[in-house]
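Complex shown without one protein chain; remaining protein chains in place.
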Amino acid sequence: MIPEIGQLSLIFAFALSCLLALVPMYGSYSGNVRALLLAKPLAIGLFLFSATAMACLMYAFYHSDFTVINVASNSSSVLPWYFQLTASFGSHEGSMLLWVTILALWTALVALFSNSLPLLMQGRILGVMGFICVGFIAFSLFMSNPFERSLPFFPVEGRDLNPLLQDFGMIVHPPLLYVGYVGFAVSFAFAIAALIGGKFDSTWARWARPWTLAAWLFLTLGIMLGSWWAYNELGWGGWWFWDPVENASFMPWLVGTALLHSLAVTEKRGTFKSWTVLLAIAAFSLSLMGAFLVRSGVLVSVHSFASDPSRGLYLLAFLLLVVGGSLFLYALRMNAVRSQARYQLFSREVLLWGNNVFLLTATLVVFLGTLYPLFHKELGLGSISIGEPFFNQLFYYLVIPFSLLLGLGPWVRWKQQQLPPLLKPLTLVALLALTMAIGYLAATQSLAANLALLGCLLGAWVGMSAIGEVYQRAQQLGGFSTGIGRLQASHWGMTLAHIGFAVLVIGVAMTKTLSVEKDVRMKIGDTVELNGYHFTLTDVYALKGPNYGGQAAELEVYSDGKKVTHLHAEKRFYPLQKTVMTEAAVHARLSRDLYVALGEELSGPSWAMRVYVKPFVRWIWLGGVLMALGALLALLDKRYRRASAHAEVKTRENTAAYTGAEHA
Amino acid sequence: MRKLMFFIPFVLFIALSAFLFSGLFSDPRQHGSALLSKPLPAFSLPDLMEPQRMLSADHLKGKVYLLNVWGLWCPTCNAELGFLTELRQQGIEIVGLYYVQPQDSAFGETFDLAALQQDVAKKLAEQGNPYQLNILDEKRSLIFDLGVTGAPETFLIDAQGQIRAHHVGDINPQNWPALAAQYQAVVQEAQATGAGGQQSEGATNAP
Partner (left out) sequence: MNPRRKQRLMAVSAILLLLSGAVGAMLYALNENVDLFYTPSQLLEGLGEDKVKPVPGQRLRIGGMVVPGSVKRDDSSLKVSFALADTGPTVTVHYDGILPDLFREGQGIVAQGTLIDATNIQATEVLAKHDEEYMPPEVAEAVKGIKHVAPKYTYPAGTDASAKSGAATTEAKTTDKPATATEGGTQ
């Protein structure tokens, strides 16, 4: 019964999304105010029905209703209840429904928080959102129905959730990632609404900015969690793999970052207009393309036979319609728009333009690396894969100039900046960064001309420069102690995000250079030494969990004769899914991780063990969290709440015909 | 000029879509047909239903047939049973090669022939039995020699015991005509050489 209610809700949601796509758009063409006013209730109804559908699916999972194929294939009655709930978006069908629900949530939020927007703009934005909803709900309903029953025959037990997904990281990772992906739909809808209206003043950018920030915030957290999850669950201490699934989320992030910066220019200076619109389209297009690449199976290796052309075809057609259509509209409308603002070569505009160039080059690198195997295969040149060194090498070359510019950026004024006033503080910052980086490395690690040194230098430069700039700005605002309180939240946000980037760069460079990794064969009682840490294998014994069996290893870690910690690593066998999982033991400190994973049992008896010491690996995720916090701070800035009020007055599109509706 | 510039993203995207479209339909299963026109590898394996009876490549010589690799564990294989049974009724000869999945002691699995026979008999009774006989490849040796990478896969074997076609994935009404044409060609070839073929075979065997 409950799954049928879910199915019905989804059908209602589909109907509402169709109405949402059509009615306000009709209103915006015909000038029908009532049609425009319908957008808001439609959007909210759409969300309520999608959320009901998702809740019904979760209910079916929670109660192990194996008559639903999706439940039978992805859950089991021995699964703990919280994994039963998260299994509801562990499958293709379920994740699609989650995607739909989140899209509907964003649509409803836009409807609720855009009261101050001109009615016409509001209607167009929600219409575009509605159109995107139509596409995804139709996909969920007709191509991958999560509620499909298997009556009259149904299994007594489910096939269990993929053990890789039975982890806390996986509970939160997909929803966060989707919130981020789908959030760019809002920026996209703003851009398309502006294109339809043909008006590109800075108010457009001001409206779109908080939404973009919110999407970016969640995408950042989602990617970070994914990386953290891979580190803990895949059992070999890697935190980024450059695999197509990851790249699919990284590309929208890069473009989204560029969009955030470009929006700032458009808002503050009224220039870069066509560029910003293009980025808003690109960020969402790449999210869509990510969905296509991951779900259609085009990118899966030659060894995967399990792809589904009809789903892929549908997504491609939808992609073509949405992205192709919007780019066509862009081409038609944008050539009429001209920027009036003037700026000099040394100005914040140009530096932010540099930021965009580097971020887009990085996107191009990821894009080429991800799709090149496909091109290669299509051109009949054989199956290939792109090695990790390609990405690492090119990102290495990109990060250096990017970081140097990033340190400089916040100091430079809009329009025009004279160099002399900056020389003194910047030299100071550079010297400080130099001493800190070299001093730290010389004192604690080995000092050598390597990536670790370079990373620390760049990180210290970016970090110190961000702090120095805040100090200077505070002094300009009436002395340090009073000025610091007058800084806007968005300024703090920017500073924090930049510091986060610095932390990330330091973390990556240190981990890459200074990690010590050993795969060893150990008997009980054996000791290995890494970086001054002595790891002793004290015991290995059989393991029995609710839905798995396996082995567990106990290790003691000593350093300088003192006990550091006790480690417990597991290897789990999941019989229902016939899968093996490695649960690594991690002892985390800010300056290093001790990482042990249990491998196979060898003759002896002895065990293959992975023993790693990974300095600063925490900094990578810490950096990501700081960036996300920065976005959150910026989002709390008062001016976004005020901005829309101003915008209302400014927009000339509010012709007399609509003003009545505005006040209604 | 300036106007055209704004079309660049659109054009690039359309080009990309074309690529993605062709990528969607490129067949990842194109196989290196390394075994085509080579004889079926030598084997000596038991009949699934009568394990005391050993089968070898020679048993099957002299007729044209499809060698179908399948297993109960594979839903796709089970789904094609119905269509294959129809083919058998049309006079197509089909020999099954039963693919036993590796038994993983780490998961406490063991191989139980009696239970397997029972399950196979039940399944074939339910879904139709397309097979003249079933070769049991418990250690996956013939499967290995044939370069089978999954199930179902089907080989077309001619009267001389040579592999003439290798089909990966299920056989269904959509893709059968192509294979059927090859099958008919091989059958006609066998009829053309007819008795002569058997004689020459006898001649080569005699000395």
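By written order: A and B. Residues from 1 in each chain.
One rule holds for everything that comes next: a residue touches a chain if its C-beta (ideal position, glycine included) is under 8 Å from a C-beta of that chain, and two chains touch if they have at least 3 such contacts.
In this text the structure is predicted, and so the values were computed from the model without any measurement.
Only one of the listed residues, A:Phe12, A:Tyr26 or A:Trp236, touches the absent chain: A:Trp236. Screening A:Phe12, A:Tyr59 or A:Phe154 for touch with the missing chain picks out A:Phe154.
Considering A:Val365, A:Ile506 or A:Ala552, the position touching the chain not shown turns out to be A:Val365 (whole complex).
The hidden chain makes contact, of the residues A:Leu16, A:Ala43, A:Cys56 or A:Ala72, with A:Ala72. The missing chain lies against subunit B, touching residues 29, 32, 34-35, 72-80, 99, 101-104, 107-109, 111-112, 115-116, 119, 139-141, 144-147, 149-153, 168-170, 172. The chain not shown here touches subunit A at positions 69-70, 72-74, 76, 90-92, 95, 148-151, 153-160, 162, 164-165, 170, 173-174, 177, 226, 230, 234-236, 238, 241, 243, 245-246, 294-295, 297, 300-306, 308-311, 361, 364-365, 368-369, 372, 376, 381-390, 393-394, 512, 515, 517, 519-521, 571, 575-582, 597, 599-600, 602-603, 608, 610.
Keep in mind that, in the parts below, only the chains that are shown with their structure count from here on.
Mean C-alpha positions place subunit A and subunit B at a centre distance of 44 Å.
Every residue of subunit B that touches subunit A in the complex is listed here, in rising order: 2-3, 5-7, 9-10, 13-14, 17, 19-26, 28-29, 104, 106-108, 149-150, 169. The part of subunit A that touches subunit B in the complex is made up of residues 274, 278, 281-282, 285, 292, 296, 298, 302-305, 307, 309, 312-313, 316, 319-320, 323-324, 327-328, 330-331, 334-335, 371, 374-375, 377-378, 573, 575, 578, 580.
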